[in-house]
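Next up is a structure, given as structure tokens.
Every protein chain but one is kept in place in this view of the complex.
Naming follows writing order (A, B and C), and every chain is counted from residue 1.
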């Protein structure tokens, strides 16, 4: 299978998520990373590119988009791993040059940008993939399939949590810094950074739209300009739900927990134990489904009982992107531009509801 | 140590919680059950009393309260284990006759009754104990102590869940029947039956009052007249919280989970694993505290590693009640009349908020 | 149901297991404790009896056995909760006086005593119950039933562990003291005190006899006269097994784990999570069976999801003993004299094998 030519914007030395994207792109061997504009600081961009052995390094994403589009062996896809506020102009530039985009979340800094970008994407022949990593976990996909096939009956309740503590104190790291700066992260803090993941999981697994929210966003760390704790009630058709995204939960590393409960059974998944999925049938013993185990219909790299983790989930998003690019078409299970728009709608609705003292707000 | 003379109202054949109270009263050998009005059906009352070998059986609680108060060896305390709507008149009758009351929760069917009962209790020399069983678990008490002593710093977040599925379908059991009848259970369904336990745990462990709530109560089972799912956002001073009480979570037996999170650490307890308490210090490895293990300051019947359960927790409430009766004074850690009033305020505030589309409502 | 009249030998102030037996006897209300020879020290015997409000206190077990047998309202059963070396003479005295015996484990200090006692028991009309507590756990009984009914096919492997640390250092408590004194505990240390429990679970759940053993007993704490760690390989017909009993496993409170594996599936139980039983079918998803949950055929005091623990398991042994006494016949699931003899054979075979450098030794 031939490797796709990949570029990257952002992800220079000292960045976090760029390195993760690069590993993810390498695991299944579907991409070859050739070009980059790895930093807005040209010196850092160059030294980062050298360290990675990239064939071509650029000082700006605009230049890169134009040059690669014109290059006979130019990149076919670009990974965007910058702070949120840059997603929009960068993604736009590559889409308009016909280069596929694989973009980190949340989609943009504002809903308005998201909607504009959706129009750009619709007009482009290039595909747009949003790296909602958790959608790459095999047991999340298995849960999605089981709900669709009716294994838990009609969905009544959805409960999602994303609980971490890395911002429990005033942060000093680069990652912490831009996430707490509305000019770069957008108006949302925890609700955008991790709440958007949780909300995506809700929609992805339950197959239900989040129609309206009643939210209470809070800021616990003095001086912080965005929320660091988000508590949300959700209405999803006749179903009801709760979502909790917090970055100040002292003593919790990065717990994600999703429960989808129907009138005939329920599914529960925890990020700390990602290769297992609890199925609780009403009136039946609890069953533990496993990646690679009996009944599993998804894909796995290693046999049952050999844990796969976060990087493999991320790699599955990349490999699906490769498949999609080669097929010229987004599959339904791969998060795309509409998921990004939905995410931004959710974030803005939560912010709006919270500012209005929790009034139920349409998403 | 001499045994206290105990009576019981409710708890005849076919009832559930009455038998649990009787075991709880027996475990530590502090009470001797002598008299009862075990059913509103006189024949059942008598046959139930015979089966239990009670010395004295009554056809009504009024008669029992009067007769026992007059008896030279009359009961010193009464356990009230009837449907909710009967708690008020029964408790009142015994309190007014100077007999200590050990009453199941929620306190009454309405807040108005609760407040009246509080006045009666204040005027009586008899004590009033509310069986919030979970407050009897050693590790819940340990959590309460640790929060009070500052182990987690200043409380920021409280998250309580009570998740079960026994009412996931239209119920047919006697227990299910009265709980779904507002005339007997009061206006609340899940919010009263189990939400009251969760709310008590919140207050008991966090030492914070629930000041206001934004609630969404739902009824999923057609024809049911009370809520079977309750989602609540809470404000507790500067802290924030979420509470979820559901009786329609298909595939969940009886999961209770409490997280109290401060700026320096967190505590987490699960009913499914009640002898352990997770302590997560900010920037420190997770620690598992155990009943009887290092640092434990509470009381235990058996050594560390020998699980105690629900009945032992219930027994601790009874034994504390015995201590309190002998001392003539309620200790702070034993739930009493004010906890019952607080519980009713919480229930009514949630119902009110939900009817007003989730508006934040003072408790 | 009338209460049986119970006596106790041993269990005076400062003892551990006597108090546990008393709670166990109380939980289901089937016994009334009336008489005792609670200590070999007469003053302690009397003060202990007073503290418990016993009707009759004796200075020696011989006197107690004779007097109670002659008393018109004498005890019907006696609980023996002394150090091991006293089990034999005490049990003999009561059996010969026609009084039912409920005896702690291991049965005796030596196999020879055990075999003699078995003859005495066979000649007596009184029943003999051995308190292998773990056989009272509902999910252990459920496992026993499932194996018998073929749920896991033909048993291939049995793996039992009893891992604790309370003797990791030279002990100073009374309980520690006599357990480390061969004159009182018998020749076995960990192998007798806890290994006997593990071996009973093996036989009880697998329905297989332990035919021969290859053992390595060790003593890690300097100066200790008995083993504190026992590693055993077992042959059980065509099945194979391992047993590990240790009292020096620093950092482990009281972990017991039993796995019984057949050609079609397996069952796993852990004492730390006693209300659940893992069933792993070959080629099927793991299933978690619960006390009170779907498919459960045993008895439970409280609904599924309300944890029962060690004291309830112990109480089930007592309540079964009450049933057996009233029926005049031992049921198969209640540990009796033969289980005690089997236990002593196992202990002596392990000691013999270990002394012979691990040679396979018939049990």
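Rule of thumb we're sticking to: contacts are C-beta pairs under 8 Å (C-beta built on N, C-alpha and C of every residue); 3 or more make two chains touch, one makes a residue touch a chain.
Note that the structure is a prediction, hence the values are computed from the model and not measured.
Although it is not drawn, the missing chain touches A, B, C when the whole complex is taken into account. Only one of A:161, A:216, A:308 or A:339 touches the chain withheld from this view, namely A:308.
For the chain missing from the display, the contacting residue among C:31, C:88, C:204 or C:252 is C:252, taking the whole complex into account.
When you scan B:72, B:285 or B:328 for touch with the missing chain, the hit is B:285. Although one chain is not displayed, subunit C still touches it through residues 152-153, 156-157, 159, 165, 168-169, 214, 216, 218, 220, 229, 231, 233, 235, 240-242, 244, 246, 248-252, 259, 261-266, 279-282, 284, 286, 357-360.
Residues touching the missing chain, restricted to subunit A, are 1-3, 16, 19-20, 22-23, 26-29, 51, 53, 164, 166, 252-255, 271-275, 290, 292-293, 301-312 (touch as defined at the top).
What subunit B contributes to its contact with the hidden chain is residues 279, 283-290, 293-295.
By our rule, only the chains that are shown with their structure count from here on.
Where the sister copies subunit A and subunit B meet, the same residue numbers recur on both sides for over half of the interface positions.
For this pair, subunit A with subunit C, the centres built from the Cα atoms lie 55 Å apart. Centres computed as Cα averages put subunit A at a distance of 42 Å from subunit B.
Residues of subunit A in contact with at least two other chains: 279, 284, 286.
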